[in-house]
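Every protein chain but one is kept in place in this view of the complex.
Up next is chain A:
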Amino acid sequence: MGLMQVDEQDVDDKQKRAASVKSAVDKFQLVPEFLKVRGLVKQHLDSFNYFINTGIKKIVRANDRLVSTVDPSIYIWFKDVRIGQPSEIVSGVSEKITPQMCRLSDTTYSAPILVDIEYTTLGSRSEKTIMQKKNATIGKMPIMLRSCCCILYGKDEAELGRLGECPLDPGGYFIIKGTEKVLLIQEQLSKNRIIIDTDKKGNINASVTSSTELVKSKTVIQMEKGKVYLILNQFAKKIPIMVVLKAMGMESDQEVVQMVGRDPRFSALLLPSIEECASLDIYTQEKASEYLEGKVKRSTFGSPSSNQEGRALAILRDVFLANVPVSNNNFRPKCLYVGVMLRRMMEAMLNKDAMDDKDYVGNKRLELSGQLVSLLFEDLFKTLITEAQKAIDIILGRPSRASRFDPTSSVLNKEIISHGLRRTLSTGNFDVKRFKMHRKGMTQVLARLSFIGSLGHMTRISPQFEKSRKVSGPRALQPSQWGMLCPCDTPEGEACGLVKNLALMTHVTTDEEEGPLISLCYCLGVEDLEVLSAEELHTPYSFLVIFNGLILGKHRRPQHFSNVMRKLRRAGKIGEFVSIFVHEKQRCVYIASDGGRVCRPLVIADKGISRIKEHHMKELSDGVRTFDDFLRDGLIEYLDVNEENNALIALYEGEGTLDTTHIEIEPFTILGVCAGLIPYPHHNQSPRNTYQCAMGKQAMGNIAYNQLCRMDTLLYLLVYPQRPLLTTRTIELVGYDKLGAGQNATVAVMSYSGYDIEDAIVMNKSSLDRGFGRCIVLKKYSAIRQKYENGALDRILRPDRTGPGAERVQILDDDGIASPGEIIRPNDIYVNKESPLETGGPINSAADPKDCKYRSAKQTYKGPEGETCVVDRVALCADELNNLSIKLIIRHTRRPEVGDKFSSRHGQKGVCGTIIQQEDFPFSERGICPDLIMNPHGFPSRMTVGKMIELLGGKAGVSCGRFHYGSAFGEPSGHADRVETISETLVKHGFSYSGKDFIYSGITGSPLQAYIFMGPIYYQKLKHMVLDKMHARGSGPRVMLTRQPTEGRARNGGLRVGEMERDCLIAYGASMLIFERLMISSDPFEVQVCRVCGLLGYYNHKLKAGICSTCKNGNNISTMKLPYACKLLIQELQSMNIVPRLKLAEA
């Protein structure tokens, strides 16, 4: 009976489970809603907005007073700061600017930084008046597009269109001097956290990188040969940790041992250190301080101020563990912090698992553009203040000061901030000496090759490690990356695994106010350390509470505490991004509210039952409920990587058990934007998805809605782009269906003509005739009408249409600039410009420009021969120096040719092997002729099953008229069509269930002896085209120095017979060929060699004889051929006092 009951229960349970699966709420709608609220590049925007709204105010508040050292009553007080509207001052009037204007006119999209100030002025008779000034400009801040102070903020599609902006463009970048710059996300190790790891020698280290507003330092506590030392930059040598503790006032060894823990194993480990300290004869604080004083690094420019109290103590207070605050010289918190560090080290010694993993995502912080700009701004603002102070002091120090003195007008140099920000963002070299930051390549020009490429660029995370290091750890896929960083999207080669990309739903936190959270913790029963003895630090039944790396105290009921904290968070009482993480092993509760943590939203579940019910989703689809409502109502919460460790997350609602705390929203969100394009990626071999992530960025297509109004240096567009027949949810979410980069080609998987080996594809000529793969290449050429020092100006002349060279000016308008729509050929002039001969010297404005002599500076087009290019657009604008800048866009339309590169969305690239007439192509029973033929050998080794399913799904989609889906892991939730249903659809429309058709040969007319797998696959045309690469030359230009042929296609260079080729020829014994290749065809030179001295002579044309300049006669001269480079070598050696002598023999 009992058994029966169990069975029944089991069955019941199963039924319930099954029912809940059926009733599982489709939570997919949350994803678009999330993206609506948070956006694709919301990390950047949030971070920048935080800086604009909070960060900048904090910085100014921290440095708000500028007081003259000469006269302290002269001051400038910055009362408030804000960012104005993006504008530009045109002839004294401030005009609003739009991003598109900046792109076209090569200016910076920036807004003035406005401050409210109070300051004193000195009248002519030295009377002081206190003045107020509102909205004074202290510089200009480059504005991130779509941030809260961008004019695009909150605009709808129509308004964006009116501003010349693409509504699908995500923003998140800057426009500096007309180029779009992305500040890459920087990955760093967490600041202010204890990290336990081993160094190269195997010593265990506990390190803390402290970072406060004032100091940034790194403290390392190391265990070497059983003894514990402190390593700090300011100390010349390693310091025994016991000495440090004693110097900080913890004189009793017993207390130290108690602090680390009563366990005898810990005491044993600590013993050698204590003994060492004793052997140094240090027992008191004074002795310890004295000892430390001796170890302080003698800096060459030591400041005298620190001498009074002892530099060692100052270092311990300000630099050592700088993140732990010291008030009233109370070093106890620092001692306890050291205690915790020691304890963690000891634990790691006894148990290797306690070691921290540096690659663990929870130990990483992402530095976003807002933080980086704020760092820059802080530096520049401080520079501004010191500069201004100096200037005031100089003015005040002047004995004869006659006129009024108004500090705001003269000393606040706006250019310091404007220029500093602009330069750093445009070069990407962050060189902030104040914060010891020297990093290169932080900004990159936004990749505008394809829409998805620019999106992917914005989610890229650049590493702090140098790429050349051959370490596998940081490159490996971390399990903690799940859902936060895309597992597929990483480049191949040296940066593999180091450069990462954010996943679709990742959010990066910004800093949050700490004060209220700390006091809340104390209210919730955290016992302050001050009231505890060292003994109690590590007593059982209590957990330490660590807030942002700072030990707050301990709590006896950690679970209860964390539950309450979480409840408060879900109720919206504390920030939604605060993470509470109970670390059972370390017996700590970690609370984090700092910026740069990655987190993602998850549905909260109670005992495995999702809190989101059908009616919630209904309300969402009715538009009554937004994503934020879900957050506010405690249905969804953000978890960061650490807190995920306390959660049991079910993939689907039905899979929840009693312990389940959270449920994933949609599994496909673990992929990023680039990987989201791949249909059925979970059926592919993993590296194929990685390859596609790299290739999707090279695919041609539509870039943006405003693509034809942009003036990019190089733009590739597809003439007839399509949206993929087999889409994914990500494609729809990011707008790839509106700005596609490829075409749906009917592919037959078969062998044909032999020109399809090695991944080459055979293309149908008629398809190409009808526009398949046709693309437009737009290139920018520009000319500037320069203004010179002496006031002279370049001039652009009306073309002379009669004289010699008239055919070269055909395309010019009467204004001397090529007219749009004209066909431009190589050597055609596109700007008929002349430059003045005299450009230097004083300004002679009086002189008539006609007197000036000019030389021709015609801009000629140097395109490849046989390519018909057209002038697409001509734009005139003023550049930064107010010169007239002329930009021409030259367009070239190309149809695919043999050698052009194509790729499907599964990392299967191939070049076009041959182009075959349609009548020779095979055709199906329904008269369908494929657009391209792919060799079946591409499948077995690549294992791209996803591509086959795409073919099936595409075919079913075409026949039933519905776009099919192939989202990652989407089969259970209905976001990917199953192969079974696809096959059913195929059968319903009279196709074979396997997608294989009965095909007739177009050449013989008979049926083929196999059924052919045929259907549509989305193909991308990649930017690599033969036309841009093919190169051959007979004779051509040579390098001046060596007289050898030039190198590279751009210089019409020769093809080198390199060392290995030479070796082959030597092995063959083809001496004449070597002779021909290496000398005759390269740099032959005739030299006169003296047979006596063996040196080179010269040929005297008057005497018609060779003469040796060393022997001073021409008696023993032989003429021979030599590579010019050899002659050069001989002469260069001679110039270094080495005499190479040639010994000639009859040949």
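Just a few scattered comments:
By definition in this document, a contact is a pair of C-beta atoms (placed from the backbone, for glycine too) under 8 Å apart; a residue touches a chain by one contact, two chains touch by 3 or more; residues count from 1.
One rule holds in what follows: contacts and distances are computed from a predicted model.
Selecting from "60S ribosomal protein L33", "DNA-directed RNA polymerases I and III subunit RPAC1", "Rab3 GTPase-activating protein catalytic subunit" or "ATP-dependent DNA helicase 2 subunit KU80", the unshown chain of this assembly corresponds to "DNA-directed RNA polymerases I and III subunit RPAC1" (UniProt protein name).
Among the residues A:F991, A:Y1019 or A:Y1124, only A:F991 touches the chain that is left out of the figure. Touch with the chain omitted from the figure is made, among A:G397, A:G754, A:G771 or A:G974, by A:G771. Touch with the chain omitted from the figure is made, among A:T802, A:N882, A:S941 or A:Q1009, by A:Q1009. Annotation: of A:L550, A:L708 or A:V1057, A:L708 touches the absent chain (contact as defined above). One of A:I784, A:V870, A:V945 or A:C1111 touches the chain omitted from the figure, and that residue is A:V870.
Residues of chain A in contact with the chain left out of this view: 708, 719, 765-766, 769-771, 774, 776, 821, 870, 872, 891, 893, 917-919, 923, 925-927, 929, 986-993, 997-998, 1000, 1002-1011.
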